[in-house]
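Removed: one protein chain of the complex. Kept in place: all other protein chains.
Letters A, B, C and D name the chains as they come in the text, with residue numbers starting at 1 for each one.
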Amino acid sequence: MSRRWSAVAWGAGGVLVLVALWEAYKFLGPADGVVLGTTRVLPRTTDLAMPHVWDMLGRLAEPVTRSPSAPPLWGAILLAALTTLGIAAAGWLVGVVVGVGLALVMQRWRLAEWGLLPWIVLSQTVPLIAFAPVVKSWGSRVEIGAFEWQDWMSVALIASYLAFFPIAVGALKGLQSPDRIHAELMQTYAAGYWATLRKLRFPAAVPYLLPALRLGAANAVVGAVVAEVSTGLQGGIGRLLIQFAGQASGDPAKAWGPIFGAVVLGLVAAGSVALLGAILKNYRRTEETA
Amino acid sequence: SGGTDSGDGGDTADGDLTPVKLQLQWLPQGQFAGYFAAAEQGYFEEEGLEVEIIPSGGDIVPQDALANGDVDYAIAWVPKVLGSIEQGANLTDIAQIFQRSGTLQVSWADSGIESIADFEGKKIGSWGFGNEWEIFAAMADEGLDATTVQIITQDFNMNAFLQGDIDAAQAMTYNEYAQLLETVNPDTGELYEPSDFNVISYEETAGAMLQDAIWADTERLESDEEYQETTVAFLKAVVKGWVYAAENPEEASEITIAAGSGWGPSHELWMVNETNKLIWPSEAGIGIIDEAAWDKTVAGALAAVNESGAHLITEEPPASAWTNEWIQQALDELEADGLDLTGEGFEPIDVTLEEGGN
Amino acid sequence: MATATGTAAITAARVGGTAAARSRREAVLRVVAPIAVGLIVLGAWQFLVSVVGVSDYLLPSPQSIAEEFVAYWPSILSAAVITGTNAFVGLVVGTVLGLALAALAARWRAIDRMSAPVVAALAVVPIVALAPVLNSMFGADSQFGRQAIAALASFVPVFLNTLRGFRQTTPVHRDLMKAYAATSGQVLRTITLPTARPFMLTGIRIASSLAVISALVAEYFGGPRGGLGSLISTSAASSAYARAWAYVVASIALGLLFYLATLALERLVQPRTTRQRTTEGST
Amino acid sequence: MTDPTTAPAVAAPAGGGAPDAVAAPPGTPAVEIRGVDKTFDTRSGLVPALDGIDLTVAEGEFVSLIGPSGCGKSTLMRLIADLDEPTSGEVRVFGKTARQARRDQDYGIAFQQAGLLPWRTVAANVALPLELHGVASASRRDRVAELLEMVGLADFADRYPDQLSGGMQQRVAIARALAERPRLLLMDEPFGALDEMTREKMQAELVRICAETGAAVVFVTHSIPEAVFLSDRVVVMSPRPGRIQQVVSMQLGADASRTEALREERAFFEMVTVVREALHGAPAGGARGVETR
Partner (left out) sequence: MTDPTTAPAVAAPAGGGAPDAVAAPPGTPAVEIRGVDKTFDTRSGLVPALDGIDLTVAEGEFVSLIGPSGCGKSTLMRLIADLDEPTSGEVRVFGKTARQARRDQDYGIAFQQAGLLPWRTVAANVALPLELHGVASASRRDRVAELLEMVGLADFADRYPDQLSGGMQQRVAIARALAERPRLLLMDEPFGALDEMTREKMQAELVRICAETGAAVVFVTHSIPEAVFLSDRVVVMSPRPGRIQQVVSMQLGADASRTEALREERAFFEMVTVVREALHGAPAGGARGVETR
């Protein structure tokens, strides 16, 4: 317990050092930054480019606009972050299903692994942002019975596209991880594919799956935010990001609010998966002893 | 739009409402005040419509949403849609809401950039996403091609210009120009003044192009009678909305804020007011497409070449690309209501901008 | 004994090179299978567009994409060079920073513990969200903002993997070095760096794809035009989807190029034996 | 000390495919291996691992396989367990094919590594085969308790494998192998990873357990004293391709019980010497080995 507190204290120290660096540079650095040749290698220090840390934090407490109905900035950001979190979670779940499904197929048939894995790796070089409008447009065509495609689903779909990759790779590794001795033990028990999967492969995959799920969660958040920007979905943090960036000339501190929101959002998403890891700690015993 | 079979777009306000989807070009803001006013004031319902206004933003291309059948009408700039039409979209401009271009190119007062000809060798800001064609068209008229300048993509604010990364920034009269005037001049501690800037208005150049127009699906317009009726009803409500916005700019700006605009009240009011200026006066009646302006836009679009050598369009758009038929019908029907459809009595108001637009 | 060997030889002759054949077949399948999958998808796509008649406007056919690709080849090439340069600069800077900070963190626990929350945040924050503020900070007229984003994106996996690599030295090797009374410089050279090397290379390989994607996505948030990202958005904005897809294809190729280059680096820098051993544990 | 007259009876070398010299006991033999060859088809060519193996293990008999590394001990055992298939020849377990015997769970198996599932408690590990074969949870619990009692780990039922010493883990693995009361136990160097003292303790325990269950055992080991201490017969193999070099029947005296005291008896050392010499191909001290053929 005390170790955890000391980690928190050190971490807080690290953040403080960062803040101190920011302010020190802002105080000492030239207004137009440090330019080497034609490239500016250190940033400008104007209030427009680098607001004071206290201005950024202070701005969070003020209302979004002067309009009487405006909520405080932090409230608007919190609400948007929660919205995005929900979308990212949906995308993450889809990513888990697809990723684990692909991993199962690839683990079962080597030919599938050879045929699919290179494409799965390649898929990560595809700039998804280019597809956001296409996904939205395709999605809007889907209407099955009472089910109607919502715009947020397009965003979730894009989030899942980013999330599935680490999960597929991690799950494949995990499913392939059982020692030969364990696989053969199951064989001597004349255990079938599903029994082996349930009793051996899935439990053995947990230590590989957890970091993959965490990475997937972080990726889902990135995907959700970028896709919100890209499809213009309202209500999420991505939307606030462009909206407040648009107001940054007159109100530079405001643009940082959604960035802090995105950081918190990512940490919460990754942290929730860490919680999952705590629940499954018995499946991670090899990790701890190794 | 296929939901009702009453076929009656008329006055049955409390009967079945015809659902209509309208795709905006950007986030909810004063630029679209007339549509939000029409919704809020119940004009759509009066016409028997239930209109869902879909905001855009990011990479969503309104005319594509329309061409794909996702929506029934879309607001988009004419040059951008001309490009889509050449790519195979089948769309028709049914009402030219903005009668003039609201695009400016802003430079510092001491920069020496006073006309398009001064662009040569300068860093010229543009948002991309098809907003750059006016620049290229204006430059083409001056004999400059896209490679003689450096095009910098502006992001969502004016910082790049304020910090000198861009020599001349693209700005809409109703938005980015106001952003400049909402920013504190670090030298004086006061907000920037209009006198701090040189402003080139594309409306006064050969590059001027028609902007916010209402687009409809050409095929449905030709063959679907129900859609035709809906179109007239829709246009009537929209016109009423814009008339309301012209007469009640404060209320209109409050309506857009309530509809989800993220701007502060002063900026919003500025935007409604400036938008009104682009619409009114409208000698032939609001929404009527001026053939000369249309032809000028087409000529500009044909002339413009971007820096990767791509043309916006390479041939004249088809005749179906625009028609005054429906807006004329709508205006005729509204004539009786005694509305000011030409903006004869329109008087812009004075708006004081606050720091940060808040 | 002689007969037994003889039998074995006969058996060997009869079964004749099946294992070799099998391994050859495997090598072929490893190449053919992904190509087959790709062709099937491409074929289905073309079929959807040209036979089923999904509108070319919505989903351009591979053929029309290829045509656009050829037509705009010079512009695609120069755009790829711009984006590729940004990604490369970012990758190099991010890698150097990642390696350096990981070395410091491995050496001083204080740095490790203080950097933990910052790195954790960097790992989860959508780095492209920083694009607008970076453009303000460094100027929208330079590619620096994009390079900075690519560098930040590359930094995280390089740092994390390298730090892990620095912690992989086995106790027996450390004891050995102590028994040899080796200086800390010698320990670094003979044990720590070679042990960490495969982990560093893995980090760089992961970073390579990230660098390309980030540099490209960052172009959507302002800055000079001409890169793949801004051309994709411009083309899409004028509904020239086939052209947009042609730029997308180019960006995929660019990402692949980076990935393969880092893979080649890995093969080059790393002796055969250790590679086999570590590729399993470290990806 | 190296008096040839004290040399024990040694079975005929099995290289030529002759049947076991020791007569099979009444009843179906637990394992019957006839003319088995095994060749691995690897990328670098064919690897002959076993050549002309004939071996019969009677019910309740304890047979050890010993031989240099790579001689095919594990391979032979895997053939019996139907984890691999012979290239030619036949393996029968309790009169059935090896496959059938595996399906019927006629044997229990333990490897060099305990191979416990790290995420399961000791009890859950032992219960695994019962669980897989649908034994009801109540009788499963009873059987597990009984087994853990037998291997002396009743107090550790709820521990996880990483909380146990190597010897304890191996005992859990043995309990698991015994879970379904197999009449045949296959063990591949189960004590290889243990230190000498623990190993001796485990050997004594194995002797006790075998006596209790009456199972036949095929036991792979590298240790001569271990093979001698445990076995009724020791099968000495020669490498590349693996052949049975000799089958040595343990003659430890009529009154020899397998207790700790046995390890210090003269007969024990003599049998160790006999197996050593068989293993080295020729006797280290003289030409005695030749006479026994």
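FYI, a residue touches a chain if its C-beta (ideal position, glycine included) is under 8 Å from a C-beta of that chain, and two chains touch if they have at least 3 such contacts.
It should be emphasised that the depicted structure is a prediction, and the values quoted were computed from it without experimental measurement.
Enquirer: For the chain left off this view, which of D:41, D:104 or D:265 is in contact with it?
Expert: Residue touching the chain left out of view: D:265.
Enquirer: Taking the full complex into account, find the residue in C:65, C:129, C:160 or C:191 that is in contact with the omitted chain.
Expert: Checking the options C:65, C:129, C:160 or C:191, the one contacting the hidden chain is C:191.
Enquirer: Of D:63, D:114 or D:279, which sits in contact with the chain we cannot see?
Expert: D:279
Enquirer: Thinking of the whole complex, not just what is shown, which of D:90, D:149, D:162 or D:195 touches the missing chain?
Expert: Of the candidates D:90, D:149, D:162 or D:195, D:195 is in touch with the missing chain.
Enquirer: What does the interface between chain D and the hidden chain look like in terms of residue numbers?
Expert: Residues in contact with the chain left out: 1-2, 68-69, 165, 195-198, 222-225, 260-261, 263-266, 269, 273, 276-277, 279-280, 284-285.
Enquirer: In the full complex, which residues of chain C touch the absent chain?
Expert: Chain C touches the chain not shown through residues 170, 172-173, 175-176, 178-182, 186, 190-191, 194, 197, 270-274, 276-277.
Keep in mind that, in the parts below, only the chains that are shown with their structure count from here on.
Enquirer: Averaged over CA atoms, how far is the centre of chain A from the centre of chain C? Could you give it in whole Å?
Expert: 19
Enquirer: Using mean CA coordinates as chain centres, what's the chain C-chain D distance in Å?
Expert: Centre separation, chain C to chain D: 50 Å.
Enquirer: Identify all positions of chain D at which a residue touches two or more other chains, and write them in rising order.
Expert: None at all.
Enquirer: Could you list the positions in chain B whose residues touch two or more of the other chains?
Expert: 59, 61, 64, 68, 155-157, 159, 163
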